Every structure is written in structure tokens, then in C-alpha cells.
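These notes are about the structure you will find just below.
Excluded from the complex is one protein chain; the other protein chains are retained at their positions.
Showing subunit A:
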């Protein structure tokens, strides 16, 4: 393996055979492709002078975005002639580190969140990589780096951000135990701020058009949903049973967990013992939540969470459809 220094970020695209993106402390970045059974690195010219904080492949996986501590976002695309990935930077607008990025299904719009508390949507249209849509007023009309929208909803740092499966709704997290939902992202968006009881969230995932899972400092994923009038609210913690069901065995059949990987910090035995005693899967803050379903599908049936406790857990929603209700 060539990467001998600490990896800062790792992102797997949907199509597993294509490539992986890795970030290193010495600022060498690679896209890894599986060629003939071997992983081969291709250099990425990233042009960052500060830490890369987050990375995401776009919907079509021909671009990826890197948010950085340099208050910039790099959009990288492949240049055939030199067999490397080059970047275009979104330099303006962000007043502080970019903590998360999320691609709209149309492969052009990118939402970013930052420690300046704002969520912004930019166009990342790149000539030669993206094709112009013939419809007037479509996002392809905007220039690269143009800010489409800025959401000043949070009074403190903003973290996880995601688009709904159709791209109509955006959700992001504020560090003041708030989660924000914006419907009809565009010239006249409808924003809602939802305050909740417990510790702040770090990351968010849409499991359907009207249902969102948030995970964070409470170490237990929370479910939020929009009712029929479109008002979003907190529903329950994911592991909670309704008052009617009683047996302990049904608790374990509702979601299955698999301990996928361990960091050096905890051994498998320690981890499973301590989670039994606390009654939850994670012992510490859940840092990110990732969908394991096919990208672009309207519902997410499996997702994984990873936390500062060194654990990765996989959650199955197959058996929870009834529990979660009609919004799922």
C-alpha cells in the first residue's frame, strides 16, 4: 500500500469497481481504481493548503467534492490527457471551514455546510464534464461556483447535510440541537427549524422522501418525519419500541446489527459487552451515517453508522416498515 500516513478521508462510490478516493496528511490524494484485481492509484491535484474535512462522489461519479479548512470546496474531475484528476475551487462565500458537502441527484448542485453556521447551495457545472440541459432555468444555466442559495437558519456551527432522494428537500444540522428542513429548494424555499430535547446531531440521512434519520452525540439514531401537511418533527429514537409491544425478543428482530470493523481502540469483546450494558449500539458520539442502499433509490433499506467509539454498525430497516409508518 502506498499510503503510509494517516488517512483523513475515504469515500467509496456506488460502483465498487471504479475507484476510491483517499486523502493523506501530507496532502497527497489519490483516486484508486480496481484494474485487473489490483488497486491502482491516480494522482489528484487538489491545491489545498489546509485539511480536507469531507469528501463525496457526485451522483454520476464523474466528479467529487472536497470540503476543507481553508474555507474552500474543491470540485475534482478527471482529465484524460494527463491521466489525473484536477480541481476547480469554490473560493468565495464560505467564512469558515466547510464541514460537509452533499450532491444533488442532478450531479450539478452541491450543498455545503460550514462552521460559520450557514448552508449554501452552489452550481458546479463544468464544461466538458456536465451536459447542458435544454430546459430553460435549469441548473445547467449557472456558472461554476455560483451560489444559488444561502440559508441563514443556524446560530451555531452547521454539520451534516443531505438532499432527499428526489432532490426537492434539503436537511442540515445545527450544533445547537437543531435540525433544519428546506423544501422546494430554489427561488422561494420553505424552511423549517426543528428544536429537539437532546444532544446535538452530527450527521443526517434521508431514508425516504419524508423521513430522515439523524445521528450524533446521543449515540442513538433519531427519526424525524414530515406529516401530511409537510411539517417536520421528531418521531422517536430508532431502537425505541412502541408501548404496545412487550417482549425483549422482538427488540432484536427489529434491527440487526453487524460489527463490521474495529479500530485499534476497542476489541470486539469489549465493544459488545459495553453496548449491552448501555442498551444501545454506540457508546460514543456517532460521527457519520451512510446509506448502503443503491444510490438514487427512493428508499433506504440499510444504512451504517460509525462513531467515535471505533465501531461501525449496520442497520436493517426491512422489518421496520410498519413501525416507521407511512412516511417511510
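Please note the rule applied: a residue touches a chain if its C-beta (ideal position, glycine included) is under 8 Å from a C-beta of that chain, and two chains touch if they have at least 3 such contacts; residues count from 1.
Convention: contacts and distances are computed from a predicted model.
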Self-check item: From "glutathione transferase", "Exosome complex component RRP43", "Actin-related protein 2/3 complex subunit 5" or "Proteasome subunit beta", the hidden chain's UniProt protein name
Solution: "Actin-related protein 2/3 complex subunit 5"
Exercise. May I ask which residue of A:127, A:143 or A:197 touches the chain that does not appear here?
Key: A:197
Quiz item: Of the residues A:156, A:192 or A:327, which one touches the chain left out of the display?
Solution: A:156
Quiz prompt | Identified contact with the non-displayed chain, of A:59, A:161, A:178 or A:213 | solution = A:178
Quiz item: Please identify, in ascending order, the residues of subunit A that touch the omitted chain?
Solution: 155-157, 175-178, 195-200
